[in-house]
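Sharing a structure with you now.
For this depiction, one protein chain was excluded, whereas all remaining protein chains were kept in their positions.
What follows is chain A.
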């Protein structure tokens, strides 16, 4: 049984929290005391039915205002898979939270209200899903009960959305008519929409193949830490601790160290102190090399015949996340890419992308919170990267403010 991370995105009142609540409830993942707590809270807030949305609203101000202000994680399982649900807020100034949540997601559920169809926020959420390279998207058309469970309305929205998705980089799209409130097509097939013959939401979540989304070709390993026990029996031991970002590594593989360009051969791969045959994508292992060369945190070990780009000039899409300062050409930041950190300066803002119309805006002087743009960076040290859309793990980077140390930008290197 494996793990699927998915994000839900929608406008305020599209019913995201209710959808997650429904998934948990119908898969019997809500425990008795949690249910009682929700029943208690539902009663004090509004007379009426149990509000499944209260399951995901964790902070006091969220419960008071009835909105989600921060990324929330929920855990549940079915006999077929374990799930981490990432709930990203729909409110306009929290777009940065969706980018944050989307960065680790294998799949995105984008919700629309069947009465309103595709709205500005849908376009924004879809662009973010596409830009962050989420391989699978489910368009959940919610509140179908409020449009009389109409197939015509479903087809109309589905057509609008398909046209939108074609402009984006969405590899796998499934469109499902649902009612989170009534539980239609979430876990159980809807009886009110017998015209819909496709899969339920849960069925897609359970069966989507995420293993093949991983980059299995390009051997990339960022060194996190050098293990040197320096005891008598392990006097000369030097192990490079890290996680395989993509591809696989085996004993005897010829490798190259970047950015130094030195070559070597893998002498041994260990996990928990024991030798293993092979390390594949996402495994945390320790690599030992045949040659005694100087390697430290921030260096990459890569397959000899399949090298990333090594450069100090980087072009990237950036989502700006700071609400206090703007990004301007000439500003300096710390770029964190893999385990490497380098100072960098912004050479230019090539263009901004209007995240609603997808138009390119030229001659932009600065970026403010939630703006998306293509920028050119110059780093102090060479960075060994792959384009993000080819290799999510080795194409992602963050910008850190040098004085406040806050994470201010998310970069997808192009």
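The rule we apply is simple: a contact is a pair of C-beta atoms (placed from the backbone, for glycine too) under 8 Å apart; a residue touches a chain by one contact, two chains touch by 3 or more; residues count from 1.
The criterion applied here is as follows: contacts and distances are computed from a predicted model.
Here one chain is missing from view; checked against "Acyl carrier protein", "Sulfate adenylyltransferase subunit 2", "Cation acetate symporter" or "Carbohydrate ABC transporter permease", UniProt names that protein "Sulfate adenylyltransferase subunit 2".
Although one chain is not drawn, its touching partners on chain A can still be listed: residues 1-3, 31-34, 37, 41, 56-61, 63, 69-75, 79-80, 82, 84, 96-97, 99-100, 103-104, 211, 224-225, 227-229, 234, 237, 239, 241-243, 270-273, 282-284, 286, 297, 321, 334, 336-339, 392-393, 396-398, 400, 405-407, 410.
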